[in-house]
Each structure stands twice: as structure tokens, then as C-alpha cells.
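Note that one protein chain of the assembly has been removed; the remaining protein chains are unaltered in position.
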Amino acid sequence: MKTHTDYLYLNTKNKKEIVNITGEVAEIVGKSGVKEGFVHVSAMHITAAIFINDEEPGIKRDFLEWAEKLAPFNPNYHHHQTGESNGDAHLKSILFHHEVTIPITKGKLDFGPWQQVFYGEFDGQRKKRVVVKVLGE
Amino acid sequence: MKTHTDYLYLNTKNKKEIVNITGEVAEIVGKSGVKEGFVHVSAMHITAAIFINDEEPGIKRDFLEWAEKLAPFNPNYHHHQTGESNGDAHLKSILFHHEVTIPITKGKLDFGPWQQVFYGEFDGQRKKRVVVKVLGE
Partner (left out) sequence: MKTHTDYLYLNTKNKKEIVNITGEVAEIVGKSGVKEGFVHVSAMHITAAIFINDEEPGIKRDFLEWAEKLAPFNPNYHHHQTGESNGDAHLKSILFHHEVTIPITKGKLDFGPWQQVFYGEFDGQRKKRVVVKVLGE
């Protein structure tokens, strides 16, 4: 059994942004030498998400608009009594989920034809971190 | 450490349908010979989901109606500028999540009394694939 741990650092230009991290994750899997196993990818922040979907600019805009519809900015969240103003970003993180596990088969991400892995930033413009952990043989 | 990889193929009669795949997943775990570990089940498509809940026809109808309420069909998604019309299915896939990991204990799915694993199809009537990967000993 082998394990390999790596971290990605992101600092998005926009407050809310969807970033394709498939290349970085595949590269870490390559470095790990694992041919059969899992790679787990988690946002280490409570206002961000990791999810799998399609690299298509329109659907990425739809994701951000849908997130705003279901988990809107609202000055009145209880969380804001702490002085924060990012309650909506916590809810968006829950909606999109903060982690994925991806099977590794024959040394590759075992993805369908359109699957890509994304970092969803909902409270950006500052340094954030993602853990990428590989386990297998 | 052992790993075992298998695929399920689904082609639903309806555009939107919830299919219980617990038997198929349990059979693959049996074939793998793994007694202690994890089985990971992922839809390999960006318009489908894998989730765990209850085998009860009423709640399955509720799931489809709830999905339609929170992620409705809408001709105006940006994604549709590509010629597609399934933007809602992408959103439904995010809402239900496309993957689960299930612990294997003493050779069995370590489930509570009512838990079953489901494939949620949101853009069906065509061949789709699910990866089932077992890792353990």
C-alpha cells in the first residue's frame, strides 16, 4: 500500500469562481505511482467546494447563478452576528459538497467522457488550500 | 491490499428515473473477496447521481419532484447555447451528488436497516455507466 499527500493553493481573482483542477489532480496521481486506488480531493475551507461536472463555460455560469438562487447572499444570516458577511458561501459549500473521491484505474483517473474536477470558490480573493490524497498500490 | 474494479451499465426507460443498484454493488463486493475496506460507486456522467436512501416508492417520487422544484427544467440555461437542453440534469446531479463510498465490514455493505444505494438518472433513455471500485483486504 502506498499513500501520497499533496496540496493545491488557489487565490481566485473573483469572489465567486469555478476553477478546473483536473490537470493538477491527474499530475499528483502520476507522481504518486499509484496504479489502482483512490484519490481524494477536499477543500480545506468551509466556503468552498470540490465537485465533478462538465468543462463548459455556460454550465459554469449556470452553476454560479443556481448557487445564488438556492443559497443567496443575505445580510440577515445569524452567522453575520460574528462580524462575518459570508453566510451564503457556507451554504453554497454544503450545496456543492466540499469533497470528491475519484477511482484510479491503470494509473489514470477513472472518469467518464465528460467528467472534470472543479474547485468552487464562494468567498475568494484570498489564499485557499485543497488537500489531494492518493491511496492504493 | 486488494482492489477490484467493475462497471454497471444502465439505460433507463424514462428520462428521469431512480434505480436501486444495491444488489449489483453487493455482488461486486462479494466477487472482490474484500472483507474490510471501502466500495466506491460513482456515476461516470454529469447528468446522473449516486445516493443512499430508502427503497420506498413514495419517497422516490418525492425525490424526483423535489429535484424538479430545486433544479427545474428551464429553456434559458446558458448551457443551452451549446445546443444542449439538459442544463437541469447537470444541476440535479450536483444536488444529489454523483458518488458514494460505502464501508465494507465482515464482507458486507456496512449499512443501517433502511439504507440502499440508488442510481439517479436525470437525462436517460441512453446507455450510461457507473464505476464500482473496491479497496481493502
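Letters are used for the chains, namely A and B, taken in the order the chains are written, and counting of residues starts over at 1 for each.
Note that contacts are C-beta pairs under 8 Å (C-beta built on N, C-alpha and C of every residue); 3 or more make two chains touch, one makes a residue touch a chain.
None of the values given here were measured: they were computed from a predicted structure.
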- Which of B:N20, B:N53 or B:T82 touches the chain that is not shown? B:N53
- Which residue among A:K35, A:R61 or A:K133 touches the omitted chain? A:K133
- Item | Contacts of chain B with the absent chain, listed as residue ranges | 1, 36-38, 51-54, 56-59, 61-63, 65-66, 70, 95-97, 100-103, 105, 110-115, 135-137
- For the chain that got dropped from the picture, name the residues of chain A it touches. 1, 3, 5, 38, 40, 42-46, 70-71, 77-82, 87, 90-91, 93-95, 97-99, 101, 129, 131, 133, 135
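We take it that only the chains that are shown with their structure count from here on.
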- Where the centres are mean C-alpha positions, what is the separation of chain A from chain B, in Å? 20
